[in-house]
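Shown next, in structure tokens, is the structure this report addresses.
A protein chain is absent from this complex, but the other protein chains hold their places.
Our next item is subunit A:
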Amino acid sequence: MFAASTNLQHSLAQLRTIAVPVADYRVLPFEIQGIDSRLSGGGLRTGALHEAAAHSCSVVDDAATTLFLAGIAARESARTGGPVLWASCRNDLYAPGLEQAGLLSANVIYAQPLDDSALLAVIEDAVRDGTPSAVIAEARQVSMVATRRLQLVAADADIPVLLLRRRRGREHDPLGEPSAAWTRWRIASAPSQRLNVAGVGRPRWSVELARQRSGTSFSMIVEGCDETGCLAVPAALGHRTAETAGPARYAAA
């Protein structure tokens, strides 16, 4: 009887390991239970292509998307200790703002190619080189073939490639196009919590995982990057986290 139950337990554990896909890749957790548990592998896969697009064509959502990717790159850079390559055809990034999301200027190398085809070639070369800890690229036109190539080289080099997909027009949805990306995010800016004093609270974003491989999609509201690039879950009223013990601004009722 006892032997049978241990046998059963053993086979159950074996079955469970077969049923639950084992992640044999390195992941970068968000340190947020609500996101990590719903991502396959328990976090963002490091050797993969991840796409993010703004929810609307407003500059605000674009800025939230930029800082979302910057936070991921900052945490990966802090873990592995290499430079981050930021490739963009535009130059309206403001480095002091990125520094406040954890991406120190000493850790970022910027590249400004002339067009999207040169940009894709540059980031592929950089990932193949293996030097950067993460690559962030802002691109407007990325074909399915290009994303597949990027996904392959990223998996090969175990370096996250974070692609900020820009809209080509007001009605254009970049996430509507086919892509080989591991995860695809849609980020929007959300109203922050009103404080009982004058001032703006910690920024909040509406983060929507539109698609992921071997997983389901979800959406939630998170609080924006702190100075280490970490996101946070908004403290619900009456269920305040330990943060409410800090400054009075979060203790608004």
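We adopt the following convention: a contact is a pair of C-beta atoms (placed from the backbone, for glycine too) under 8 Å apart; a residue touches a chain by one contact, two chains touch by 3 or more; residues count from 1.
In this section, contacts and distances are computed from a predicted model.
Missing from the rendering is one chain, named in UniProt as "Protein ImuB" (options: "Protein ImuB", "Anti-sigma factor antagonist", "ATP-binding cassette domain-containing protein" or "ABC transporter permease").
If you put the hidden chain back, the residue from A:27, A:93, A:152 or A:180 that touches it is A:93.
Checked against the full complex, the candidates A:83, A:215 or A:234 give a single residue touching the omitted chain, namely A:83.
If you put the missing chain back, the residues of subunit A touching it would be 58-60, 62-64, 66-68, 70, 80-83, 85, 92-101, 104-114, 118, 121-122, 125-126, 129-133, 188-192, 194-195, 198-201, 203-205, 224-225.
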